[in-house]
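Beneath this line is the structure, given in structure tokens, with notes to follow.
The complex is shown incomplete by one protein chain, all other protein chains being positioned as in the whole.
And now, subunit A:
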Amino acid sequence: MNRIKKRLQENKKILSIYFTAGFPQLDDTTSIIKSLENSGVDMIEIGLPFSDPLADGPTIQASSTQALKNGMTTDLLFTQLKSIRESVNIPLVIMGYFNPIFQYGVEEFCKKCQETGIDGLIIPDLPLEVYQDEYQTIFESYGLINIFLITPQTSTARIKQIDEASKGFIYMVSSASVTGGKNDFSEEQLAYFKKVKDMNLKTPQIVGFGISNKKTFNQATSYAHGAIIGSAFIKFLENKKDSVGEFILNFIKI
């Protein structure tokens, strides 16, 4: 069974971490993944850096620019991840924009993902309709789960449509914004979390965007099945005052 599905079946709030491959140092990819797993993280999103990340705020943009400057490429990422499944068991998802994947060749990319042990893909600028018309068969033949996003502006009808099309989890964007942390969720955001929870979708939801501390993590996971931390972890990597374990503890300690 796909590791994402398996993990979602466990009765546990998922803590998922995003980081940009090739940041801060080009060769940090595998050591970051390993230390995240050792610290108790449930799932990892590996960011494939892109020159023009439309949906990202300044923190992740800057990390992508730096990663590209460091020399990160699609091929290099697959090389770095070649032996990752010898030591890492948690689900691994690649998050990237469509153009680099399109240039690599969508089928070739999916094939490499399968060989490497990648479980799913999040491609924010590949819309549901294009995925279904052109790429779903390819993704599925390589055992990859494609993750779709919903936002506070997504209509109920479209949420249902996305739920129907989803095989893993729904990436629930917490606010109308690009990535990047705020310290608190507003009443409107909590109402949106509740609305989606009350829809009793078949697909579990994991909240992303704006999860920056234990409070927002707990709030998000009181409605959804898990939460994704991105920019806050990137900021941590920039400064790295503590160990990865200590950063993670900030979110999961009781």
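The rule is simple: a contact is a pair of C-beta atoms (placed from the backbone, for glycine too) under 8 Å apart; a residue touches a chain by one contact, two chains touch by 3 or more; residues count from 1.
Operating definition for what follows: contacts and distances are computed from a predicted model.
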item: Omitted chain, identified by the protein name its UniProt record gives, among "DNA 3'-5' helicase II", "Phosphate transport system permease protein", "Tryptophan synthase beta chain" or "Amino acid ABC transporter membrane protein (PAAT family)"; value: "Tryptophan synthase beta chain"
item: Given A:Asn70, A:Gln136, A:Ser177 or A:Asn213, the one touching the chain that is not displayed; value: A:Ser177
item: Option from A:Asp27, A:Asp52 or A:Glu140 whose C-beta touches the chain left out; value: A:Asp52
item: Touch list for subunit A against the chain that is not drawn; value: 50-55, 57-58, 61-62, 65, 68, 73-75, 97-104, 124-128, 130, 148-151, 153-155, 158, 173, 176-178
